[in-house]
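Mind having a look at this structure? Questions to follow.
Missing here: one protein chain of the complex. Every other protein chain is in place.
Presenting chain A:
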Amino acid sequence: MSSTETPTLVIPEPQPASPPTLPLRPSLSPRGRARRGTGVTVLVALALAAGALITAFPFAWMLFSSVKPQSESIDYPPKLFADQPTLEYYVRLFTELDFDRYLVNTLIVVLIGGFGLLFMAMAGYAFAKYDFRGKSGLFFLVLATLMIPVQVTMIPTYLILNGMKLTNTLVGIALPTLISGFGIFLFRQFMSTIPTELLEAARLDGASEFRIFATIVLPISKPILAVQAVLAFIGGWNSFLWPLIIASDQNLYTLSVGLALLNQQIAVNPSLQMAAACVQVVPILIVFLIFQRYVVQGFALSGLK
């Protein structure tokens, strides 16, 4: 995975050690073609780097603005770097405002999401490796839910949670998004590739079905589990709509809802808001950067091509 060759290389000839140059006229000799490929790759790299900087720029702006004193953040013309950087807004978030409370709530919602992950893995396994009555009908339901927009189910889901007396609870906030049809689909795709003989052998050894699932299927499914765990973490961490609808008690607000409260003060204190945005964005960036490789790998292995 760590080779540096370009996909367009024609002949497996070693690349020139000198820095690649773009020939004025594309030559048809193998070496010329290889060089041209390298030259194009350098251009592509530059273009991609520029695109990456533009894409990530709003986040850089957020980060730099969060340490500006308020007077500097509403200064015109705007400046990227603060003259007198300060961390006072981060302190305020956790002392004067309730961001410590919101952070804890968000983490609880994320943890509840772990159960959803287990349930989706179990369902994906059953769809991949068992035959049972109603299987195709149930799987159709799974795929059909992909088409149902949240806004369509928003009101009835509220009515259902209200009927279950789960409004204004963290469980109620987490429940509507606990299971995604997309997640079950990806688990099934991946687990279909597990050799049936392996499971049969374990059965012959007398292992119970749940033991097989826990000790054979789950460990093999690590790549897809990683993808799903990251996606579930992101979803739970960013959850906004359901806490907004379900939680009327401020003590149950998640980070997103706490941020939205600050949103009403945009003209007053951008620094405070950018600091709050950083509190929400930076942890998830770190989680994602660590697991990024597994995410792409996991999607690739789930046969999504």
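Things to note:
FYI, a contact is a pair of C-beta atoms (placed from the backbone, for glycine too) under 8 Å apart; a residue touches a chain by one contact, two chains touch by 3 or more; residues count from 1.
Quick note on the criterion: contacts and distances are computed from a predicted model.
Selecting from "ATP-binding protein", "Leucine-rich repeat domain-containing protein", "Phosphoribosylformylglycinamidine synthase subunit PurS" or "Sugar ABC transporter permease", the unshown chain of this assembly corresponds to "Sugar ABC transporter permease" (UniProt protein name). The hidden chain makes contact, of the residues A:87, A:111 or A:146, with A:146.
Contact with the omitted chain, checked across A:41, A:169 or A:192, is made by A:41.
Contact between chain A and the absent chain runs through residues 1-8, 10, 37, 40-41, 44-45, 47-49, 51-53, 55-56, 58-59, 61-62, 65, 73-78, 116, 119-120, 122-123, 125-127, 129-132, 135, 138, 141-142, 144-157, 159-160, 162, 175-176, 178-179, 181, 184, 196, 199-200, 203, 209, 213, 234, 237-238, 240, 245, 255-257, 259-260, 262-263, 266-267, 270, 273-274, 276-277, 280-281, 284-285, 288-289, 292-293, 295-300, 302-305.
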